[in-house]
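The complex appears here without one of its protein chains, the remainder shown in place.
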Amino acid sequence: MLTTPSFEYLLLSPMLIILAAAVIGVLAEAFLDRNHLPVIQLFISVGAILLALIQIYRIKSSSSTSAAIGSVVIDKATIYLQGTILIIGLLALLLISDQEQFVAQASAIPGSREEQESTSKGSIQTEIYPLLSFALAGMMLFTCASDLITLFVALEVFSLPLYLLAGLSRRRRLLSQEAALKYFLLGAYSSAFFLFGAAFLYGISGSVYLVDISSAVSGGYGNDVFVLIGLIFISVGLLFKISAVPFHAWTPDVYQGAPTSVTAFMAAATKVAAFGAILRIFYVVFSPIANQWRPIISVIAIITMVFGSAVAIAQRDVKRMLAYSSIAHAGFILTAVLALNKSGLSAALFYLTTYGLSTLAAFGIITLIRDATGEVTDLNKWAGLGKKSPLIAGSFAFLLLSFAGIPLTSGFIGKFAIFSAAYETGNIAVVVFGVLSSALAAFFYIRVILLMFVAQSQNDSISIAIPSVKSRIAIGATTAATVILGLFPSLLLNITQSFSIFIK
Amino acid sequence: MSILTVMMLICVIGAGMLFFIPTAKTVLVKQISLAISILVALIGIYLVGSLDKTQSGMQFVEIRNWIPTFGINYSVGVDGISAVLILMSVLLVPIVLLATWNESENGRWSVRTFQILVLILEVFMIGVFAATDLFLFYVFFEAMLIPVYFLIAGYGSGERAAAAVKFLLYSLFGGLLMLAAIIGTYVIAGNQIGKTFDIEKLSTLQIDQTTQNLLFLGFFLAFAIKAPLWPFHTWLPDAARSATTGTSVLLVGVLDKVGTYGMIKFCLKLFPEASRYFTPWIIGLALVSIIYGAIVAIGQKDIRGLIAFTSISHFGFITMGIFAMTTQGMSGANLYMFNHAFSTAALFLIAGWMIARRKSANIADFGGLQRVTPVMAWSFFIAGLSSLALPGLASFVSEFLVLVGTFTRYPVAAVIGTIGIILAALYILIPVQRALHGQTLKSNENLSDLDIRERVAIAPVILLIILLGLFPKPILDLINPAAKTVITSNGFSDPVSKVKK
Partner (left out) sequence: MIRTALEVGMTKSPEAILFWVLAPLSVLAAIGMLLVKKAVHSALLLAWVMISLAIFYIAQEALFLGIVQIVVYTGAVMMLFLFILMLVGVDSADSLLENIKYLRPIAVTAAIGIGGLLVSLIGRATISHNAYGLSIANQNGNVQGLAQLLFTKYVWAFEVISALLITAALGAMVLAHSNKVRSKFSQRDLSAARFRGKKLAEAAGLPGPGVYALHNAVDVPARLPDGSAAATSISRVLEARGDVLESKQFELQQSEDESSDK
């Protein structure tokens, strides 16, 4: 009576490789000599990501809805998103492997003698590597999950490691732990919302598979009220992950508290994964009832853009500022969800990639600006950075301009693509609010540039750390990508165009 | 490869070369950038000389795929109007570089950075006038802000940071509104004729009146801020007061022209019906600008503020000429753009020298310069007279054409505009009288006259002002066919002309 489930292992291999790497990492943690662990773990993680990327390349033109008995759908968009997540993961890994930002002994009480001793002994929490791999695998699964249960499991698989990683900052540990706790609690709430919504959708369709829910929704049988409740609660869970207003409250605290390289990874990769799922759900499942949810999502997109840009102006901490800017960017990408057409999907994929890379670069640069107590995130202390290191300050300024969407940067092309896709479906109000909040956002980006280049520096306490080769590769590659994709966006646009296909 | 691309490439290569020269070798850096800008200027002259005047279409066209996904091309080309403006830009750059030879030395950053910024700005200036692809135009239009921003913030004086930010935010705000309108146009094009940004193709779109009005406003606001037209002008005086002389010249002389150029190229061309709909309002704004700019100019104490406000008045004239929708008005406006660049450049440059010598920008601190520094005083005098449109000097021809062109359609507006001329006499002659003539103040006794470099720099400008006042024909010949095309191809017709040129 039981039929043996069959898997298409080749299609699942990118995820399986990363999961395997994570498990091997855990085993290595248990059995191998601590002194060699950092190198071994880095080797395992990087090797796995590279292998997974090769697999992604090998399956780039395949598609299947039965790779894991209907729980996973491998299509063009999935492959693109997984590839993006892996690349972001690889670059973030290079930043993270500069262990200096991580606490030496997470179990030591902040400020205790044990903490001091383990720090001076140079111990290292190498567990971050398997944790990161788990997060990566969860994110990859999140973009391709095609039933609600897998979606929920994937959500938890990538969230849990992030909660942990957020609490491992070496400096200002209490802040970091508070951030982790906040992230964890709010994340748990949002997961509950998601689950609640999923239950309702199961209720109306009698199935957890997206394709069945989609036909139930469009077929009109079932119950409209349940559809809406399910839709809204599922959206709450997902919007939390992309930090859309009003589910954004965790973002600034977590971005600020987490170790900067983890923030970089979180900001870049979580957005890709969460938007991957949002795009799939709205494009595949809920597009037949677009008229019902478009007004809601439009309002959320507008509020998110405007609020994120407006509040960012008041920030005095560069990480908080980037957090609010990431909120605003979430609003921009939401307009692509509203577009519900192929150019919208392609624009979203482009935007996610370029934004992810620029964000990595920006946070990567933040890790370099230091004083005696560690990283300096107070903007006032950034005054006069342009004089100290024109290259670093110039790169940061360029990245900010890209966030602001100034032409000849990748950010501009992304905004253009997204807004024109949204305009095509007649969301003119969203477009107008979008450009206006871009202007608003430009204000604080410009202020930072002004601060770095024009303001007089009050103190000379800050210094710019000489980046290690790994950081140099990560920051250099991501900054270069921002430049190149600004000048020659076709390189990526052609790819996103051909990869913007969802199958049911 | 089009000659236009060549010009831009030379500037880019030049900027790249400068990047590899040690910061300390300031003289070498300056010499190289001057040489490059002169080379480009010569090519510019050749470009204008070899333009086929009988043809009204685009010439020296080059089209390359840039972002095929969106139908975006790198496409450049010039007609008479843009060729003249490119000529204006490339002529001004070497003059500015030579005239403000030492200005970049007390900036926040190195001389090298200054020169690189100027050369990059030159690329964008050529590009913005040469672009025949709406998207490409927008890219140059916005990208231009960045070097100017750094030029003001890094090398200016006084409240330079605030002025730079104000300039940038105003422009960005306008630019982003324009972006929304561009997206709108692009989407409409996508529905009607396929995705394209080609201006010629876009001008064939059928857009209903309401949409057209909204899109027009998006474009117009951006250009009105840039131009600047009252009430969007407040950034200009601040920027002009804080920027270095050279930056002010490029800002007022070239960048602001992009606003009026955009009105001709995009507002009129893409949205003829909307243009017609808004014409009365815009003429009204232009008149307010003329009168307001002039009156405020009279009250100015700072000599750079004075010049900035006269420019606002002049831009009022240009806008009025454009929206009069007559061939003469259009030609006049175009010629005005060209002339204004040089007379304002002369005023700014000499004012800059005066300020540098006297260490004060206050008009009241000068006096009797005529006796101490005759060459400087005379040059200022001539530039001032050109600015108030004295017959025989360059601005006269253009202002006359604008007023005549406007008169045939909007006589009342033309008459009110004439008040601007009278006020112009006041705002120019009062400071001239105060600063140049009269008792030489004690503190001014030891001021030195222009040296050789400064004379070499200012001479061609003064010469051009006088020559174009006497023989405007070569430039007008270039402009006229294009201006006529703009008017006729957009369905406007000249009212029966009462005054023949």
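All chains are identified by letter, namely A and B, in their written order; residue positions are counted from 1 within each chain.
Everything that follows uses one rule, which is that a contact is a pair of C-beta atoms (placed from the backbone, for glycine too) under 8 Å apart; a residue touches a chain by one contact, two chains touch by 3 or more.
These numbers were taken from a predicted model, which means no experiment stands behind them.
J.: Quick check: which displayed chains does the absent chain contact?
T.: Across all of the complex, the chain we cannot see touches A.
J.: Touch as defined at the start, partner being the missing chain; which of A:L185, A:V225 or A:A314 qualifies?
T.: A:V225
J.: With the missing chain put back, one of A:V153, A:L195 or A:A310 would touch it. Which one?
T.: Among A:V153, A:L195 or A:A310, only A:V153 touches the chain that is not shown.
J.: Looking beyond the chains shown, say which of A:L164, A:A273, A:I365 or A:A404 touches the absent one.
T.: A:L164
J.: Of the residues A:R34, A:R58 or A:R316, which one touches the chain left out of the display?
T.: Answering carefully, the residue with contact to the hidden chain is A:R34.
J.: Identify the residue among A:A137, A:A323 or A:L436 that touches the chain left out of the display.
T.: Considering the complete complex, A:A137 is the one touching the chain left out.
J.: Go through chain A and note every residue touching the omitted chain.
T.: Within chain A, the residues touching the omitted chain are 1-3, 5, 7, 19, 22-23, 26, 29, 34, 68-72, 105-108, 114, 117-118, 121, 123, 125, 127, 130-131, 134, 137-138, 141, 147, 149-150, 153-154, 156-157, 160-161, 163-164, 167-168, 223, 225-226, 229.
In this text, only the chains that are shown with their structure count from here on.
J.: Residues of chain A touching chain B in their complex?
T.: 346, 401, 404, 406-408, 412-413, 416-417, 419-420, 423-424, 428, 431-432, 434-436, 438-439, 442-443, 446-447, 450, 453-455, 489-490, 493-494, 497
J.: For chain B, which residues count as touching chain A in their complex?
T.: Checking each residue of chain B against chain A gives 65-70, 108, 135, 138-143, 145-146, 149-150, 153-154, 160-161, 164-165, 168-169, 172-173, 176-177, 179-180, 183-184, 186-187, 190.
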